[in-house]
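Please see the structure below; I have some questions.
Removed: one protein chain of the complex. Kept in place: all other protein chains.
So that you can tell them apart, the chains are marked A, B, C, D and E in the order they are listed, and the count of residues begins at 1 in each.
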Amino acid sequence: MIYSVLYSAILLSSIGVVAAVVLFIVSKKFYVYENPKISEVEDVLPSANCGGCGSPGCRAFAERLVGSEDISELFCPVGGNDVMKQVADILGKEVAEKDPTVAVVRCQGGCEVRPKTTEYQGPKSCAISALIYSGETDCQFGCLGDGDCVNVCQFDAMYMDDNGLPVVITDKCTSCGACVDACPRNIIEMRPRNKRDLKVFVGCLNEDKGGIARKACNVACIGCSKCEDVCPKDAISMNNNLAYIDAELCTLCRKCVDVCPTHSIIETNFPPKKVKTPKPEEETVAVVKTEAKVESVNNETNA
Amino acid sequence: MSKKESTFLNMTITLFIITLVAGLSLGYVNDLTLEPKAKAKLERKVNALKQVLPEFNNNLVDEVTLIKSDKAKDNVEVYTAKNNDNYVGTAVVGSSEKGYSGLVKIMVGFNPDGSIQNIVVLEQKETPGLGTKMKEVKFLNQFKGKNPSQFNLKPKKDGGDVDALTGATISTRAFGEATQMAYDVYTETKPKN
Amino acid sequence: MDYILILIAAVFVNNIVLSQFLGICPFLGVSNKVSTSIGMSGAVLFVMTLATLVTYLIHQFVLVPSGLEYLRTISFILVIASLVQMVEIILKKVSPPLYQALGVFLPLITTNCAVLGGAILALGLEGGSLLKAVFFAISNSIGFALALIVFASIREQLELANIPKAMQGVPINLLVAGLLSLAFLGFAGLV
Amino acid sequence: MLKTFPKGGVHPEENKLTSSKAIKRMPVPKVVYVPIAQHIGIPAEIIVNQKDKVQKGQVVAKSGGFVSSNIHSPVAGTVTKLDMIVDTSGYKKQCIVIRTDEKDESNQEIPEFPLKKEITMEQKDILQHISDSGIVGLGGATFPSHVKLDLKNDNKVDYLIINGVECEPYLTADHRLMLEKAEEIIVGIQILMKALHINKAVIGIENNKRDAIEVLKKAAADDDRIQVAALQVKYPQGSEKQLIKAIIGREVPKGGLPMDVGVIVHNVGTIFAIYQAVQYDQPLTERVVTVTGKNLEKASNFWVKIGTPIKDLVEEVGGLPEGTRKIVNGGPMMGKAIKNTDVPVTKGTSGILVISEDEASRQEPENCIRCGKCVFVCPMGLEPHLLMNLTEKGMYERAASEDVMTCIECGSCSYVCPSHRPLLDYIRFGKSIVKKLNTAKN
Amino acid sequence: MAEQINQKENFLKGIIKDNPVFVMLLGMCPTLGVTSSAFNGLGMGIATLFVLVMSNIVVSLIKSQIPSKVRIPAFIIIIASFVTIVEMVLEAYIPFLFEQLGIFIPLIVVNCLILGRAEAFASKNNTISSIIDGLGMGLGFTLALTILGATREILGNGSIFDFKFLSDNASTLILFILPPGAFIALAYLTVLFNKTTSSKTN
Partner (left out) sequence: MADPIIISASPHVHSNKSTKNLMYDVLYALIPAFLVSIYVFGVSALVLTSVAVASCVLFEYVIQKYLLKTTVTVSDGSALITGILLAFNLPSNLPIWMIILGSLVAIGVAKLSFGGLGYNIFNPALVGRVFLLISFPVQMTSWPTAVENNTTLVDAVTSETTLGIIKEGLMYGDTMTTISEKLPSTIDLLLGITGGSAGEMSALALILGGIFLLARKVITWHIPITILVTMTVMTGIFWLINPEQYANPLIHLLSGGAILGAFYMATDLVTSPMTKKGMIVFAIGIGVITVVIRLFGAYPEGVSFAILIMNAFVPLINKYFKPRRFGSPIKSKIV
């Protein structure tokens, strides 16, 4: 009986030795080097695979990070500076701090202020309806309201409100930029997140002349230049009947907000001002304003 | 992590040692279980025999006789049971290829008077829920105590005495045929005392 | 005739995946595209045939004579694992295009029940011979390929369907496999 | 058996309500809105300023590049504004607004030119003239004709096919034109044949316009180079690829042009415009427009100045009927729905279709039942259901490999789908994305 | 590694969060192949559990002695040894189960669950954690197999653990003890599992 034990040991160990020899040859002859740092970097990346960094997925971005000499140009918007610091630690390279950004919706043309003049029938998609015409209202620059941006947001950071406009939940927004790409109208812009998420920006993209714009939408920028005049920092420029606030220059003084006759300029997360007696004809506008503040309340509780 | 370097020598040695240990321990366990394994195999057959035969105490499995039969491909196993050297019955393995899905193999135990003591089904591939019902006691019971010389092993549909399984006349037929074969062999080999 | 029966049995009646439940992991895993499933099938065909050939020889000429049948499992798996690696090396060197097509699937195959299971099943064939065992392995691989490719094409189509959320992913794949297996029951009794 | 293209196609209700209505001349509008992008390609460049006086037929916008075309003032008057006006694309586009000078004689006189048969112009002058006259394809694509006719030497074109099919339901503009200007069209064909050294021409006409077939046959009787082919009634027979296949059996290769099989296709309207330009030096400033709709009192065909607001046309036929829900620029299969009647007529406007409530609404889409009807009717051999699904699920690469780009947007698939799926909507979107991806790749 | 492992979590993860069958889809062949009755499922589960725990122990003990290039073959041998032991023991002492499980016993070797745990866990953690991991995973596997087996047995045979609760004549859904039933039952059990676990986390 002891023989059988012996036999089995001999047989198995000879197979084992043969296997070892074979494997040794394999490992010697066909050695493929892969930088172990790639997987290390990949581990710290958020694995959202959103493409916000410009690479097709996190793994590809990790490869690019490891492969590049200078990674200060590369940035993972989802992970933000924290992640980039970790990456830099792993790679022993410098990263540039990026101001955190957040998506803002530059249109306030909800149902009440921007009357519908036609009815669209077809797939509910901004990109598709934009192919056939300028939308259900007379404004051909504003939001189409079919929510392509909301659909592409992987982080549930957007929703369509009752007014038919998208709203960004700034706390959830990772600034991946997917919505910016999805919007056929370029309504969405990435703007600096600033302290306490304070922002001042023009909530309109209508390039039509004042009268036409105003007729299409109550809160349209009519290109009156009052804000440009009042801005102490020259942060506001006028182009094609439309004001634009340069976030780099803007100091959040909010002088422009008050002078805008159509309330086109949106401020977020500022403490409530002393209540102005609302002028009667501005009732509809007031609705929009409270809407904007609802958003700010949301953010402050979480910030 | 303190992983060892992979060099030719330590790779070979590691695998050698592991396989050696594995081989030794497996050999050892095999030795340990060799006997129980053999016993277990035996027990299965003995169990079947116990079910179909009256009490016996001879070593049936070793005393199997193989009989040639024109109805079966292989030799037919016949077990002669004795209790204290008294002949108490015979178990015959009968089979039929005419099952719904081919082979049906059963073991039939006969009392010395030729009546059926009991039957167990050894192998069958019939349709679950139809032909497989032949394994059920309800079906098997109708054969107990019957002597095939008086009890026609064909299903009633074909003029026999067997209550067919619902929806499985073919299986019943095969079962009857296998039993008949067992009986035929039994009558040929029945000890004449 | 024997061989035809083996083929029909392995491909349709006792399909290795759909009724023997071997190689389910690659069946579920490498079946999202028809093109990859074809590559996988090719790799399985190759490895399975080779593995059955070698293990059959080992069994017949080493294990049985020395009375070491109980080492079947461990020696088979070792041989298969080494074999797969070796094939990988050789393929890489001899035929890079073939390696591109099949090579990526090779590591997956080591831990694939179908190969080990097929090798073990081949030992139990009635009236077994080396040729029969190898033919059996080929038939099984064809059965595997058939199931895998059909399944992959179904999955490609389902990619475009609006499957209820709860059913997405694993459940719907299992369900398709189940219904496929249900349909294949129709071949029962052919052999 | 009448000729037709072999695969696909549908046969919607023809509804040619206006085929017996002779073409009437619209009164000269008070104001015309002339968009600078009336053709495929680069928009023309405006060369007039506000307050400029312009003559009738004067170039007001010059061809802006190789694939572009001149635009002429349809009236004599004053440029009042250069403005953004919603055009047929649904978007505001640059327009030249011209107020008609009521005193200017050229606006009053109705030019009915007598038939002029002999072709005196030299070959290369002909092409130059076509180019100068701002002629673009009037069959719907508005592709600048001089580009199409600018044959490279290595291209052997041996067939001129004249598209008189007018397979769109409702529309009768080409039909009437063929009836009323048959001789001129034949001369136009001869002009092109001379210009391009082609000596085989076929006029393709669907069999629901038998009178036009007769008339043209008679007109072409003296010239045995010109044939008239009667075709089975089937949409989209008018699409050039299908038409070529139907008439001479050649198949334009995937991604290719008619030229690749030695054919040039022109619409009868274009031919007439070429005749006018070559024989009488008239630039393209007016065209035939069918104004139609089941509820219109006086649906008819009109000679309309380019730039006329559609409002004027609608007034002419008795105003928008009660319950109008949709106004289509073009036919019901390929036309574009427009936002309002302020939109001006352009070179591409072949008809105005006014649709009421019950016809206008789309039905709710349901799941695709894989009936394959869209596959059977697609004249291009595509699988519309698959293309739509792929686009919907964002699989543009696969859509591209399934030849989404070869879709001619005929709409047969959407028309026939029993589940009311917006197939073409998605396919068009898919095409736009694939095009973007392709340009990004190059 | 200095990381402190919460042993309770380590144990529980295999049962719910990373359940090898419902979540990780490991070892599908035995899962589908042997579960025609609750008892078979349980038996297979326990056999796997045994191999899993034992190989985890051995691997974690000798992990630092194995050169990384032969890691996988070494693990395979270790696993295969235990599988062979199980095979022999079953054959000797529970022959009935041995026959029922058939080819799936040697196939425990290629059950990705075992190699996966050896590779992903035991080769990186200490012995105690590895045992607990093996126990958790093994129990999760056993549980899943038993549930699947029980479901199929109840539906297909009107019995559970061979205890027949329906009369002999009652019609049962035989389909469920046949191959298609395995796939279909597992499909819907997975849905159920996902539903219950996801509603728990919410």
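Rule of thumb we're sticking to: contacts are C-beta pairs under 8 Å (C-beta built on N, C-alpha and C of every residue); 3 or more make two chains touch, one makes a residue touch a chain.
Please read these numbers as outputs of a predicted model, since none were measured by experiment.
K.L.:
Tell me the shown chains the invisible chain touches, ordered by label.
P.N.:
Hidden chain, whole complex, touched shown chains: A, B, C, D, E.
K.L.:
Which residue, C:Val64, C:Ile90, C:Leu130 or C:Leu190, contacts the hidden chain when the whole complex is considered?
P.N.:
C:Leu190
K.L.:
Touching the left-out chain: which of D:His72, D:His175, D:Lys209 or D:Lys326?
P.N.:
D:Lys326
K.L.:
Of the residues listed, D:Gly256, D:Gly318 or D:Gly394, which one is in contact with the missing chain?
P.N.:
D:Gly256
K.L.:
Of the residues in subunit A, which ones touch the absent chain?
P.N.:
Residue positions of subunit A that touch the missing chain: 116-122, 128, 131-133, 136.
K.L.:
So that we can see where the missing chain sits, which residues of subunit E does it touch?
P.N.:
Within subunit E, the residues touching the omitted chain are 171-176, 178, 180, 184.
K.L.:
Can you name the residues of subunit D that touch the chain not displayed here?
P.N.:
Output for subunit D: 7, 10, 12-13, 90, 169, 241, 245, 251-256, 323-328, 330, 332-340, 353, 355, 357, 359-363, 366-373, 375, 378-383, 385, 403, 406, 409, 411-412, 414-416, 418-420, 422, 424-425, 428.
The definition used in the following text is that only the chains that are shown with their structure count from here on.
K.L.:
Leave out subunit A only, then trace which of the remaining chains are still linked through touching and list those groups.
P.N.:
one piece
K.L.:
Could you pull out the chain whose C-alpha mean position is farthest off from that of subunit D?
P.N.:
Relative to subunit D, the chain whose C-alpha centre sits farthest away is B.
K.L.:
Is the number of contacting C-beta pairs greater for A-D or for B-C?
P.N.:
Here the pair linked by more C-beta pairs in contact is A-D.
K.L.:
When the centre of a chain is set as the mean of its C-alpha atoms, what distance in Å lies between subunit D and subunit E?
P.N.:
70
K.L.:
Nearest whole angstrom, what separates the Cα centre of subunit C from the Cα centre of subunit D?
P.N.:
So the centroids are 60 Å from each other.
K.L.:
For subunit B versus subunit D, what separation do you get between their C-alpha means, in angstrom?
P.N.:
86
K.L.:
Mind pulling the subunit E residues that touch 2 or more other chains?
P.N.:
69-70, 73, 77, 80-81, 84, 88, 178
K.L.:
Listing for subunit C: what residues touch at least two other chains?
P.N.:
Expected reply: 70-71, 74, 78, 81-82.
K.L.:
If we use the touch criterion from the header, which chain pairs count as touching?
P.N.:
Pairwise, the chains that meet the contact rule are A-B, A-C, A-D, A-E, B-C, B-E, C-D, C-E.
K.L.:
Where on subunit D is subunit A touching in the complex?
P.N.:
Subunit D reaches subunit A through residues 84, 86, 89-92, 336-337, 339-340, 361-362, 422, 425-426, 428-429, 432.
K.L.:
Touching subunit E in the complex: which residues of subunit C?
P.N.:
Spelled out, the residues of subunit C in touch with subunit E are 18-25, 28-29, 70-74, 76-78, 81-82, 110-113, 116-117, 120-121, 166-167, 170-172, 174-175, 177-179, 181-182, 185.
K.L.:
Which residues of subunit A touch subunit B in their complex?
P.N.:
1, 4-13, 15-17, 19-21, 23-24, 27
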